[in-house]
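Here the complex is missing a single protein chain, while all its other protein chains stay put.
Up next is chain A:
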């Protein structure tokens, strides 16, 4: 049994799908004005400023924390730089109760939901206040109260999980959806295929948002896929798809708003491909000068999504040079002060090494822990972070 009624031909006819060229949805020009035929988006001043402030905050946090990594204060860092509109614009189009399942370059979405600079810093430094109890590398954020699923390093694993999560939301019938973010490199993983196919078959309220930023570490998109980006794959799954200028905050927001409506009201999963550029290095362990030109980077700096939004806000008289200066200064100060505070806090207690593996610590693991404590008591100087914690008990 097939699900499509296929036309019959009597000569071999091949097609490579080249006729499916997907257009790019744009509203805002680089000078901050709307395209002539573009409809002004439904975005009020308060929300627009919340988005803009979050974009600037994310940029400043990224710059400062990369510098902190370079100074050896932090083991690792990854920036969202250049992709703030794609991430924050889409998150802003959701309901706060919708689930976000991200890859790792979406700290802006978490900031938009209200994750504080303190909360970011606690995770980055893995101190006693980190929700993740210092177990994961920096930038692997999570927040249950903000419906932001904890990040994990294996690429694309969150994509079928998002399909499953959204299936549960559909059964619960509470009108919520899940958005999952991933890069164009992660879209080459098998989990991407599994997730989209399952979502389409089960009609699950999930939004797949691909940040196509041109590179997966050093691998350019031209070596990632031969097709016209990631978007055409949606046709193969019979899924609604849209390609959007990822540096255009208004287009990203509008596309996601409409996608959410399809997902929640009609149980139609949607693929959004946000075309953008990874302005920063892949991570603090990467140097892009080995695989791409300064000219290419400079050309994309002209398309900076934050600058474009600022010009739009200024054209509406919602933002000024003075507002910008104040925000920049206060954010820089807050980030620095918060960093100092977070860095001084003690690490999580020694017990967190063995808790949460299971709901309860199994007997064999409890034994390993007692042995470790005895060992640390014998060599306290070798374990400065936990010597104090190891003192009590047998």
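Convention: contacts are C-beta pairs under 8 Å (C-beta built on N, C-alpha and C of every residue); 3 or more make two chains touch, one makes a residue touch a chain; residues count from 1.
FYI, contacts and distances are computed from a predicted model.
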Hidden subunit of the complex - UniProt protein name among "Cytochrome c domain-containing protein", "Light-independent protochlorophyllide reductase subunit B", "Protocatechuate 3,4-dioxygenase beta subunit" or "3-methyl-2-oxobutanoate dehydrogenase (2-methylpropanoyl-transferring)": "3-methyl-2-oxobutanoate dehydrogenase (2-methylpropanoyl-transferring)"
Touch with the omitted chain, as defined above, among A:43, A:93 or A:162: A:162
Among A:21, A:39, A:70 or A:135, the residue in touch with the chain that has been omitted: A:135
Where the unshown chain meets chain A, residue by residue: 99, 101, 130-133, 135-136, 140, 142-144, 149-150, 152, 154, 157, 159-169, 171-172, 178, 190-191, 193-195, 197-198, 201-202, 352, 355-359, 362-365
